[in-house]
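Step one of this worksheet: look at the structure below.
Taken from a larger complex, these chains appear in their original positions, while the remainder are omitted.
Chains here go by letter, A and B, matching the order in which they are written, and residues are numbered from 1 within each.
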Amino acid sequence: MRLNVPFLPRKAAHRDPLGEAQRLSLGLLESCGETQGTLTATRLAAALASLDDETAQAYDLWLVDQLGPDAAMLGASIERWLERPDAAHAAQLTRSAEPRRQELLRRVNTAPCGTRHLVDWRARLLRQLAQCPALAPLEADLRHLLASWFNRGFLTLRPITWDSPARLLERLIAHEAVHNIAGWSDLRGRLEGDRRCYGFFHPALPDTPLIFVEVALTDHVSEAIAPLLDHPSSRTAPDRPSTAIFYSISNCEPGLRGLQFGNFLIKQIVADLKAEFPTLTTFATLSPIPGLVRWLDAGGRSLSREGDDPRRLCALYLTGSAPDGTPGRPRDPVAAFHLGNGAELWRINPHADVSPKGIAQSEGMMVNYVYREQDLVANHERFAQHGHVARSREVAALIDGPAASPWRWTLPWGHAHRLSHPQEKQPCQ
Amino acid sequence: MRLNVPFLPRKAAHRDPLGEAQRLSLGLLESCGETQGTLTATRLAAALASLDDETAQAYDLWLVDQLGPDAAMLGASIERWLERPDAAHAAQLTRSAEPRRQELLRRVNTAPCGTRHLVDWRARLLRQLAQCPALAPLEADLRHLLASWFNRGFLTLRPITWDSPARLLERLIAHEAVHNIAGWSDLRGRLEGDRRCYGFFHPALPDTPLIFVEVALTDHVSEAIAPLLDHPSSRTAPDRPSTAIFYSISNCEPGLRGLQFGNFLIKQIVADLKAEFPTLTTFATLSPIPGLVRWLDAGGRSLSREGDDPRRLCALYLTGSAPDGTPGRPRDPVAAFHLGNGAELWRINPHADVSPKGIAQSEGMMVNYVYREQDLVANHERFAQHGHVARSREVAALIDGPAASPWRWTLPWGHAHRLSHPQEKQPCQ
């Protein structure tokens, strides 16, 4: 299957692959005129791609140890700055404090598919970081570089449809992190008719959305996920939809974790949808509560305790409130994402996702966050500065007046056998 | 003519535009969740665009003075680094040493047309730098950022043809720096038939090539420019061209000066042309010698001194050699560019450009540099490391054996009235 692979100089496996990678790295850094640079970058990228995991980590640690800032230059700059801390000396210090590996990473990017290589590199680092904290400075360099390159100004929002390239759609099937896509036919059902899908794209990774959002057009705020995932043939699309439900948000690139694209994304999609469907008035999510069960377990709490409305417990969790309603900071990553965007915690839906995964993570509960354009900025600021969670009257009543709620929780499924759910895919945060 | 302008919040001219810009800048830096960020960035970009030159400079100096690194954090990081200069402390120092305005600039990029704004900003800074050296740290920040964003890995080479958008072609007419384009008909003649044009493009500036190259397909290495600029109707295109002449290279973006794109460019074009015209065997330039007359004047030299081959003087200049042939470093910017790419100094052509500009800058002389794929790397390295200039036998003979050259220089134009030539446009270097 070699025919499609871009040409790389073929080499017999090097006897000393680590040494070869180090040699190429130093060569690449020294190539002053860049005539030869791209060729060396291409060779280095190929050499790195062929390293086994252990050698790759050794190489990474070498970068951390040996290609930091030039100690002599840095020392001199510090001295001058301490003498006279003016703007010129600060600029000099800035320059000297940049580790040399930063420039190396920038030059690796000139290889064909260099950006792809760097993104995957960081994905590997993130996986190894727990075992090997010494890699942190390299991960920080990559994060800094990628955050700069994947600046919002370089991203474009594009609809993803059944007319998109198969290579791109394949990524959706692979990376849908919230509600699994069962295959091409299921995928098609999420792109056509009363469904829409949007993604953020970067020019250097044209085949893959960085993040994508699935939307259902409905006539009410959905309180359960199953009807949204039904086969298209059993759905009835509203003629004049009033409501757009964002029912799934997933990242495709583990190597870009922590670079926040999602907040821009939803605001732009709202604008696009309004233009296409002027009848839309409500924009809401139907979101999972991935940390609920973990939190319950950790605190020895149970949703099914007699006399309590289980929605209250859930609301306390989502708002980060104490049992008596004292405000705190929400820890649920999905809640933090939407509340940070300025959305409002609108309704808690029991029995909303009775799939094994839904039961396992939240006893089947889901939540609606509502996006109201006019409130986003104020909500966001109160949340960012004071941790205040915007909430609907219904949710506020749940939290404030437990006694008022006669509602009683019964598990609708004999034994709630919780599944552990390995997190290979990346839910948006 | 407002209809095409992207929407910006309209404001009455602010009473205190500098204060407003500063206020927005601080707000933009503080917007921790970025929900509000793009809006503030858009407002700031608009505020900056409306500043008069004087206020803009005041704002720039404020950035230099006030938005450098956080002094307290930097101090602490330095202290820790001096105590224990390990990788982790280095990473911390790197972070602390970054001036806060860097992040500000990155956030300005999220505004619509943000990249355009930043590129133009640097262009202005470069103009003001001579009068106001205190702006240097800001210019360095912008240069650093733009060099990272305009990384070769993000650029694409594209042919520019008569089928390209008029908006793009307009830029060629405006920015052709070597041989003026007289209008749309002249332009068309440079894109069709036996002519080709290529440019490097960045996704954030799709309407403009960063740099473009004009090529003529011929059957010999051209020794004068006039036949290449003739009207197409008077040209005879070779059926099976043997030679590609790069007769003009220009930058379109003064704000990207010093970011070297050109070296990659020519190598890629050679590959493209070979694929399209398998008969091509020779790739050469017909290049101006912009600094020759200045150098002659500075040294009290004259091309028309009796007994000398004026080509020898020119060869000495281009190779940076002393009058006795002792090697040195070439100062001519165009020579430095091509020799740095690994090209060979091939032939010096008197009477090659007898336009007023050609006379003014080089007494009408031009030079061919030849690109030979197999020699590029070695030539480049010898030039980069030892300043050695690759030269043809003919040129070597000129330099080494002045006595051998009986050729005699006569000015073909009674009085060589030199024109001063203001450099508004940007010749490639």
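The definition used in the following text is that a contact is a pair of C-beta atoms (placed from the backbone, for glycine too) under 8 Å apart; a residue touches a chain by one contact, two chains touch by 3 or more.
Note that the structure is predicted; figures quoted are calculated from it, not measured.
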| note | One sequence, 2 chains in place; the complete complex in the file has a copy number of 4
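To be clear about the criterion, only the chains that are shown with their structure count from here on.
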| Taking each chain's centre as its mean C-alpha position, how far apart are chain A and chain B in Å? | 39
| request: Using the touch definition up top, name the residues of chain A that touch chain B in the complex. | output: 32-36, 38-39, 64-65, 68-69, 71, 74, 78, 81-82, 85, 87-88, 90-91, 93-99, 106, 109-111, 114-115, 134, 136-137, 140-141, 145, 148-149, 151-154, 203-204, 260, 263-264, 267, 340-342, 376-377, 380-381, 383-384
